[in-house]
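Here the complex is missing a single protein chain, while all its other protein chains stay put.
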Amino acid sequence: MRREKLRRAAPLDEPAATGDLKIRQQRARALLRGELEGEELERHVRESVITTSFDAAVRWARSNAIWPATFGLACCAIEMMSMVSARYDAARYGAEVFRASPRQADLLILSGRVSIKMAPVVRRIYDQMLEPKWVISMGACSSSGGMFANYAVVQGADKFMPVDVHVPGCPPRPEALMHALLKLQRKVQERPDLGWRARYGAAGTEEPARLAREQERA
Amino acid sequence: MSYAADPEAIARELNGAHPGAVLETSRHRGQAALLVDPERVLEALGWLREGPGGGYAFLASLHAADYLPAEPRFGVHYELLCMERVERLRVKALLANPGDGDLPVIDSCVSLFPTAEFQEREAYDFFGIEFRGHPDLRRILMPEDYEGWPQRRDFPLGGEPVIFTHNEHTTPNWYD
Partner (left out) sequence: MTEHAVIGTSPIERTDALDEELLTVNMGPHHPATHGVLRLLVQLEGEVVRDLKPIIGYVHTGIEKSCEDKSYWKAIPFVERMDYLSYYFNALAFCGAVETLAEVEVPARAQYLRVIHLELNRIHSHLVWLGTSALDLGAISMFWYCFRDRDRVLDLFEMSSGQRMHTRYFQVGGVAEDIPRGFVERVRAFCAEMPSRVDQYEALLDRNEIFLRRTKGVGIVPRDRLLALGVSGPLLRAAGEPWDLRKVTPYSSYEDFEFKIPIGTVGDGYDRYRVRMAEMRESLRIVEQALDGLPEGPWITGDRKYALPPRHELGTSMEALIHHFKLVTEGYRVPAGEVYYPVESPRGEMGCFVVSDGSAKPARVHMRDPSFVNLQALREMSVGGYVADLVQNLAMLDPILGGIDR
(Lines give C-alpha, C1' and ligand atoms only; values in the text may rest on other atoms or scores of the structure.)
Protein backbone atom coordinates (compact mmCIF):
# COMPACT_ATOMS: atom_id res chain seq x y z
CA MET A 1 0.00 0.00 0.00
CA ARG A 2 2.73 2.42 0.96
CA ARG A 3 4.78 1.37 -2.01
CA GLU A 4 1.94 2.30 -4.31
CA LYS A 5 1.70 5.67 -2.64
CA LEU A 6 5.40 6.28 -3.08
CA ARG A 7 5.37 5.28 -6.73
CA ARG A 8 2.52 7.59 -7.46
CA ALA A 9 3.95 10.51 -5.49
CA ALA A 10 7.50 10.16 -6.73
CA PRO A 11 8.04 8.08 -9.82
CA LEU A 12 11.51 6.58 -9.87
CA ASP A 13 12.63 7.84 -13.21
CA GLU A 14 12.01 11.44 -12.42
CA PRO A 15 15.12 13.07 -11.02
CA ALA A 16 13.16 15.98 -9.62
CA ALA A 17 11.46 13.64 -7.23
CA THR A 18 14.62 13.12 -5.28
CA GLY A 19 14.79 16.82 -4.43
CA ASP A 20 11.72 16.80 -2.30
CA LEU A 21 12.55 16.43 1.36
CA LYS A 22 9.30 14.78 2.34
CA ILE A 23 9.72 12.14 -0.32
CA ARG A 24 13.25 11.44 0.74
CA GLN A 25 12.25 11.14 4.34
CA GLN A 26 9.53 8.72 3.51
CA ARG A 27 11.91 6.68 1.41
CA ALA A 28 14.43 6.59 4.21
CA ARG A 29 11.81 5.41 6.65
CA ALA A 30 10.71 2.82 4.16
CA LEU A 31 14.28 1.66 3.83
CA LEU A 32 14.62 1.26 7.53
CA ARG A 33 11.45 -0.72 7.69
CA GLY A 34 12.70 -2.95 4.92
CA GLU A 35 10.02 -2.00 2.46
CA LEU A 36 12.17 -0.69 -0.34
CA GLU A 37 13.26 -3.31 -2.80
CA GLY A 38 15.05 -3.70 -6.03
CA GLU A 39 15.40 -0.54 -8.04
CA GLU A 40 14.21 1.73 -5.31
CA LEU A 41 16.68 0.29 -2.90
CA GLU A 42 19.59 0.63 -5.26
CA ARG A 43 18.73 4.20 -6.04
CA HIS A 44 18.25 5.15 -2.47
CA VAL A 45 21.52 3.64 -1.43
CA ARG A 46 23.41 5.34 -4.23
CA GLU A 47 22.03 8.69 -3.23
CA SER A 48 22.35 8.69 0.50
CA VAL A 49 24.98 6.22 1.63
CA ILE A 50 28.73 6.38 1.03
CA THR A 51 30.72 3.22 1.02
CA THR A 52 34.26 3.15 2.07
CA SER A 53 36.75 0.84 3.54
CA PHE A 54 37.21 0.67 7.26
CA ASP A 55 40.81 1.81 7.02
CA ALA A 56 39.90 4.87 5.05
CA ALA A 57 37.23 5.78 7.53
CA VAL A 58 39.60 5.38 10.43
CA ARG A 59 42.24 7.46 8.69
CA TRP A 60 39.73 10.16 7.97
CA ALA A 61 38.64 10.25 11.60
CA ARG A 62 42.24 10.26 12.82
CA SER A 63 43.28 13.09 10.57
CA ASN A 64 40.45 15.33 11.62
CA ALA A 65 41.05 14.93 15.31
CA ILE A 66 44.78 15.24 15.75
CA TRP A 67 45.52 16.36 19.29
CA PRO A 68 48.81 18.15 19.68
CA ALA A 69 50.92 17.98 22.80
CA THR A 70 51.91 21.28 24.37
CA PHE A 71 55.54 21.48 23.43
CA GLY A 72 56.58 25.05 23.04
CA LEU A 73 60.29 25.48 23.23
CA ALA A 74 61.03 29.02 22.06
CA CYS A 75 59.74 31.79 19.81
CA CYS A 76 57.84 29.46 17.50
CA ALA A 77 55.70 28.51 20.48
CA ILE A 78 54.23 31.98 20.49
CA GLU A 79 53.23 31.63 16.86
CA MET A 80 51.86 28.18 17.63
CA MET A 81 49.71 29.72 20.35
CA SER A 82 48.69 32.29 17.77
CA MET A 83 47.53 29.53 15.49
CA VAL A 84 45.32 28.19 18.25
CA SER A 85 43.94 31.62 19.02
CA ALA A 86 40.80 33.08 17.56
CA ARG A 87 42.11 34.60 14.37
CA TYR A 88 43.82 31.58 12.86
CA ASP A 89 41.83 29.02 14.78
CA ALA A 90 43.21 25.54 14.57
CA ALA A 91 40.01 24.35 16.21
CA ARG A 92 38.21 24.12 12.89
CA TYR A 93 40.64 21.35 11.93
CA GLY A 94 40.10 19.45 15.12
CA ALA A 95 43.43 20.36 16.61
CA GLU A 96 42.66 22.83 19.34
CA VAL A 97 42.80 20.43 22.23
CA PHE A 98 46.38 20.71 23.33
CA ARG A 99 46.99 17.88 25.74
CA ALA A 100 49.50 18.41 28.47
CA SER A 101 50.23 14.73 28.86
CA PRO A 102 52.05 13.06 25.99
CA ARG A 103 50.09 9.89 26.64
CA GLN A 104 46.97 11.60 25.40
CA ALA A 105 48.46 13.39 22.42
CA ASP A 106 48.89 12.37 18.80
CA LEU A 107 51.04 15.15 17.48
CA LEU A 108 54.21 16.73 18.73
CA ILE A 109 54.75 20.18 17.30
CA LEU A 110 58.39 20.92 17.95
CA SER A 111 58.24 24.66 18.07
CA GLY A 112 61.58 26.14 18.78
CA ARG A 113 65.26 25.40 18.92
CA VAL A 114 66.24 22.06 20.41
CA SER A 115 69.29 22.55 22.57
CA ILE A 116 71.60 19.67 23.44
CA LYS A 117 70.30 19.69 26.99
CA MET A 118 66.71 19.42 25.83
CA ALA A 119 67.16 16.77 23.15
CA PRO A 120 66.94 13.74 25.49
CA VAL A 121 63.86 15.23 27.08
CA VAL A 122 62.19 15.66 23.71
CA ARG A 123 63.00 12.10 22.78
CA ARG A 124 61.59 10.88 26.07
CA ILE A 125 58.35 12.75 25.52
CA TYR A 126 58.14 11.39 21.99
CA ASP A 127 58.66 7.87 23.27
CA GLN A 128 55.92 8.34 25.81
CA MET A 129 53.38 9.11 23.14
CA LEU A 130 51.23 6.24 21.91
CA GLU A 131 51.07 5.07 18.32
CA PRO A 132 49.99 6.46 15.93
CA LYS A 133 51.92 9.62 16.45
CA TRP A 134 53.25 12.30 14.19
CA VAL A 135 55.73 15.12 14.48
CA ILE A 136 55.69 18.52 12.89
CA SER A 137 59.00 20.28 13.10
CA MET A 138 58.00 23.92 13.19
CA GLY A 139 60.46 26.55 12.21
CA ALA A 140 63.95 26.58 10.88
CA CYS A 141 65.58 25.78 14.22
CA SER A 142 63.95 22.44 14.80
CA SER A 143 64.06 21.48 11.13
CA SER A 144 67.74 22.09 10.59
CA GLY A 145 69.27 24.07 13.41
CA GLY A 146 68.15 27.31 11.81
CA MET A 147 70.47 30.25 12.17
CA PHE A 148 72.19 28.67 15.17
CA ALA A 149 74.99 26.58 13.77
CA ASN A 150 76.84 26.23 17.05
CA TYR A 151 77.75 23.97 19.94
CA ALA A 152 74.47 24.34 21.78
CA VAL A 153 71.75 23.56 19.25
CA VAL A 154 70.97 20.21 17.67
CA GLN A 155 71.12 20.76 13.95
CA GLY A 156 67.65 19.52 13.19
CA ALA A 157 65.34 17.45 15.32
CA ASP A 158 65.39 14.68 12.79
CA LYS A 159 68.81 13.79 14.04
CA PHE A 160 67.23 11.97 16.92
CA MET A 161 63.58 11.52 16.14
CA PRO A 162 61.42 10.97 13.07
CA VAL A 163 59.73 14.04 11.69
CA ASP A 164 56.79 13.97 9.32
CA VAL A 165 56.41 17.57 8.22
CA HIS A 166 58.98 20.36 8.34
CA VAL A 167 57.83 23.96 8.32
CA PRO A 168 60.30 26.63 7.23
CA GLY A 169 60.24 30.11 8.69
CA CYS A 170 61.71 32.00 11.57
CA PRO A 171 59.13 31.97 13.02
CA PRO A 172 56.69 30.58 10.44
CA ARG A 173 53.44 32.45 10.24
CA PRO A 174 50.46 30.75 11.83
CA GLU A 175 49.12 30.17 8.33
CA ALA A 176 52.27 28.29 7.46
CA LEU A 177 51.81 26.05 10.47
CA MET A 178 48.21 25.46 9.48
CA HIS A 179 49.35 24.51 6.01
CA ALA A 180 51.64 22.00 7.65
CA LEU A 181 48.78 20.68 9.73
CA LEU A 182 46.60 20.27 6.64
CA LYS A 183 49.45 18.58 4.83
CA LEU A 184 49.77 16.21 7.72
CA GLN A 185 46.06 15.54 7.61
CA ARG A 186 46.27 14.68 3.94
CA LYS A 187 49.24 12.49 4.61
CA VAL A 188 47.38 10.63 7.31
CA GLN A 189 44.32 10.20 5.12
CA GLU A 190 45.88 9.25 1.88
CA ARG A 191 49.32 7.93 2.36
CA PRO A 192 49.94 6.74 5.86
CA ASP A 193 52.92 4.78 4.64
CA LEU A 194 54.76 7.84 3.50
CA GLY A 195 57.02 8.61 6.33
CA TRP A 196 60.15 7.60 8.01
CA ARG A 197 59.20 3.98 8.48
CA ALA A 198 58.84 3.43 4.76
CA ARG A 199 61.87 5.49 3.90
CA TYR A 200 64.24 3.91 6.39
CA GLY A 201 62.84 0.40 6.09
CA ALA A 202 61.71 0.43 9.68
CA ALA A 203 58.40 -1.28 9.05
CA GLY A 204 57.35 -3.41 11.95
CA THR A 205 58.92 -1.23 14.56
CA GLU A 206 55.56 -0.12 15.88
CA GLU A 207 54.62 -1.51 19.25
CA PRO A 208 50.89 -1.55 19.69
CA ALA A 209 50.10 -2.62 23.20
CA ARG A 210 47.93 -5.47 22.02
CA LEU A 211 50.72 -7.12 20.05
CA ALA A 212 53.15 -6.80 22.90
CA ARG A 213 50.73 -8.46 25.25
CA GLU A 214 50.05 -11.28 22.84
CA GLN A 215 53.72 -11.92 22.36
CA GLU A 216 54.21 -12.08 26.07
CA ARG A 217 51.51 -14.63 26.41
CA ALA A 218 52.87 -16.72 23.56
CA MET B 1 73.84 56.33 30.50
CA SER B 2 74.76 58.56 33.42
CA TYR B 3 77.85 57.00 34.83
CA ALA B 4 79.89 58.45 37.66
CA ALA B 5 81.40 61.74 36.60
CA ASP B 6 84.69 61.46 38.42
CA PRO B 7 86.04 57.96 38.76
CA GLU B 8 89.44 59.28 39.77
CA ALA B 9 88.01 60.80 42.92
CA ILE B 10 86.29 57.55 43.79
CA ALA B 11 89.50 55.64 43.10
CA ARG B 12 91.48 57.96 45.36
CA GLU B 13 89.06 57.52 48.23
CA LEU B 14 88.93 53.78 47.74
CA ASN B 15 92.68 53.55 47.63
CA GLY B 16 92.76 55.63 50.78
CA ALA B 17 90.63 53.10 52.58
CA HIS B 18 92.12 50.00 50.94
CA PRO B 19 95.51 50.88 49.52
CA GLY B 20 96.35 49.25 46.26
CA ALA B 21 92.85 48.10 45.43
CA VAL B 22 92.30 50.26 42.37
CA LEU B 23 94.89 49.91 39.65
CA GLU B 24 93.45 52.18 36.97
CA THR B 25 90.46 54.30 36.14
CA SER B 26 88.96 55.07 32.79
CA ARG B 27 86.07 56.94 31.30
CA HIS B 28 85.40 55.71 27.79
CA ARG B 29 82.35 56.98 25.89
CA GLY B 30 81.05 58.46 29.10
CA GLN B 31 81.19 55.18 31.05
CA ALA B 32 83.31 55.23 34.18
CA ALA B 33 85.25 52.11 35.07
CA LEU B 34 87.66 51.14 37.82
CA LEU B 35 90.21 48.43 37.28
CA VAL B 36 90.78 46.65 40.58
CA ASP B 37 93.21 44.06 41.77
CA PRO B 38 91.41 40.68 41.66
CA GLU B 39 92.64 39.77 45.12
CA ARG B 40 91.02 42.89 46.58
CA VAL B 41 87.73 42.70 44.75
CA LEU B 42 85.61 41.99 47.83
CA GLU B 43 87.08 44.93 49.71
CA ALA B 44 86.53 47.24 46.78
CA LEU B 45 82.96 46.12 46.23
CA GLY B 46 82.19 46.26 49.93
CA TRP B 47 83.54 49.78 50.20
CA LEU B 48 81.65 50.89 47.15
CA ARG B 49 78.48 49.41 48.50
CA GLU B 50 78.63 51.04 51.92
CA GLY B 51 81.37 53.60 51.75
CA PRO B 52 80.94 57.33 52.28
CA GLY B 53 81.48 58.26 48.68
CA GLY B 54 79.67 55.19 47.56
CA GLY B 55 76.24 53.71 48.00
CA TYR B 56 76.41 51.51 44.88
CA ALA B 57 74.09 48.95 46.41
CA PHE B 58 72.59 47.42 43.27
CA LEU B 59 74.61 45.00 41.22
CA ALA B 60 73.03 45.33 37.81
CA SER B 61 75.18 42.77 36.08
CA LEU B 62 78.11 40.49 36.69
CA HIS B 63 79.67 39.12 33.56
CA ALA B 64 82.98 37.89 32.25
CA ALA B 65 84.85 38.41 29.04
CA ASP B 66 87.76 36.70 27.38
CA TYR B 67 90.33 39.15 26.05
CA LEU B 68 92.48 36.61 24.26
CA PRO B 69 95.13 37.27 22.87
CA ALA B 70 95.62 40.11 25.35
CA GLU B 71 96.98 39.12 28.75
CA PRO B 72 95.66 38.89 31.44
CA ARG B 73 93.05 36.98 29.64
CA PHE B 74 89.85 36.98 31.64
CA GLY B 75 87.97 40.02 32.81
CA VAL B 76 85.20 39.91 35.39
CA HIS B 77 82.95 42.96 35.23
CA TYR B 78 80.67 44.25 37.92
CA GLU B 79 78.10 46.81 36.79
CA LEU B 80 77.16 48.75 39.90
CA LEU B 81 74.30 51.15 40.25
CA CYS B 82 73.52 53.75 42.88
CA MET B 83 69.79 54.29 42.78
CA GLU B 84 69.74 57.42 44.95
CA ARG B 85 72.10 59.39 42.77
CA VAL B 86 71.23 57.46 39.58
CA GLU B 87 74.86 56.73 38.90
CA ARG B 88 76.52 53.68 37.46
CA LEU B 89 80.07 52.47 37.86
CA ARG B 90 81.86 49.57 36.31
CA VAL B 91 84.38 47.58 38.32
CA LYS B 92 86.65 45.35 36.36
CA ALA B 93 89.08 42.69 37.53
CA LEU B 94 91.51 40.97 35.18
CA LEU B 95 92.57 37.39 35.76
CA ALA B 96 95.31 35.46 34.06
CA ASN B 97 94.88 31.89 32.95
CA PRO B 98 97.06 29.75 35.24
CA GLY B 99 97.40 27.11 32.56
CA ASP B 100 97.78 23.35 33.08
CA GLY B 101 94.05 22.82 33.39
CA ASP B 102 93.80 25.00 36.51
CA LEU B 103 91.07 27.55 36.70
CA PRO B 104 91.49 31.26 37.39
CA VAL B 105 90.14 32.07 40.84
CA ILE B 106 88.47 35.16 42.23
CA ASP B 107 86.42 35.78 45.35
CA SER B 108 82.69 35.40 45.10
CA CYS B 109 80.61 38.43 45.99
CA VAL B 110 77.42 36.55 46.83
CA SER B 111 77.80 37.60 50.43
CA LEU B 112 77.60 41.24 49.36
CA PHE B 113 75.20 40.94 46.44
CA PRO B 114 72.93 37.87 46.51
CA THR B 115 72.02 38.56 42.91
CA ALA B 116 75.45 37.34 41.89
CA GLU B 117 74.58 33.72 42.57
CA PHE B 118 73.22 32.80 39.14
CA GLN B 119 75.49 35.23 37.34
CA GLU B 120 78.68 33.83 38.83
CA ARG B 121 77.51 30.33 37.96
CA GLU B 122 77.09 31.52 34.40
CA ALA B 123 80.62 32.96 34.32
CA TYR B 124 81.91 29.67 35.70
CA ASP B 125 79.92 27.67 33.16
CA PHE B 126 81.15 29.58 30.16
CA PHE B 127 84.65 30.70 31.07
CA GLY B 128 85.78 28.34 33.78
CA ILE B 129 86.35 31.12 36.29
CA GLU B 130 86.15 29.75 39.80
CA PHE B 131 84.50 31.90 42.41
CA ARG B 132 85.91 31.21 45.85
CA GLY B 133 83.17 31.00 48.41
CA HIS B 134 80.21 30.59 46.10
CA PRO B 135 77.59 28.42 47.83
CA ASP B 136 76.79 26.23 44.84
CA LEU B 137 79.22 26.58 41.97
CA ARG B 138 78.16 24.28 39.17
CA ARG B 139 77.10 24.57 35.58
CA ILE B 140 73.90 26.43 35.00
CA LEU B 141 73.13 26.57 31.30
CA MET B 142 75.16 23.75 29.79
CA PRO B 143 74.42 20.12 30.69
CA GLU B 144 76.03 19.16 34.01
CA ASP B 145 78.48 16.75 32.45
CA TYR B 146 79.62 19.05 29.66
CA GLU B 147 83.35 19.34 29.21
CA GLY B 148 84.94 22.55 28.13
CA TRP B 149 84.30 26.23 28.64
CA PRO B 150 82.21 27.28 25.64
CA GLN B 151 82.57 31.03 25.57
CA ARG B 152 86.33 31.09 25.77
CA ARG B 153 87.76 32.49 22.59
CA ASP B 154 89.74 29.35 21.83
CA PHE B 155 86.72 27.08 22.14
CA PRO B 156 85.31 26.34 18.68
CA LEU B 157 81.90 27.62 17.76
CA GLY B 158 80.72 24.14 16.83
CA GLY B 159 77.83 23.26 14.60
CA GLU B 160 78.01 21.25 11.44
CA PRO B 161 79.04 22.04 7.91
CA VAL B 162 76.03 22.94 5.82
CA ILE B 163 75.43 20.22 3.25
CA PHE B 164 75.31 21.40 -0.34
CA THR B 165 75.48 19.24 -3.42
CA HIS B 166 79.18 19.77 -3.78
CA ASN B 167 80.05 18.41 -0.36
CA GLU B 168 77.15 16.02 0.09
CA HIS B 169 78.93 12.73 -0.16
CA THR B 170 82.10 13.77 1.55
CA THR B 171 80.40 15.08 4.70
CA PRO B 172 80.48 12.55 7.55
CA ASN B 173 77.15 11.00 8.56
CA TRP B 174 75.55 11.85 5.28
CA TYR B 175 72.77 9.29 5.04
CA ASP B 176 72.28 7.52 1.81
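When the chains are written out, they are named A and B in that same order, and each has its own residue count from 1.
The working rule: a contact is a pair of C-beta atoms (placed from the backbone, for glycine too) under 8 Å apart; a residue touches a chain by one contact, two chains touch by 3 or more.
Quick caveat, the model's predicted, so the values are computed rather than measured.
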Chain A positions in touch with the non-displayed chain are 70-75, 77-79, 81-82, 85-87, 100, 102, 112-113, 115, 117-118, 121, 125, 147-153, 170-171, 173
Note that chain B touches the absent chain at residues 1-2, 28-31, 57-61, 63, 65-67, 77, 79, 83, 86, 88, 90, 113-115, 117-119, 122, 126, 135-136, 138-143, 150-151, 153, 155, 157-158
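Definition applied: only the chains that are shown with their structure count from here on.
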Within the complex, chain A is touched by chain B residues 142-143, 150, 155-160, 162
The residues of chain A that touch chain B in their complex are 116-117, 145, 148-153, 155
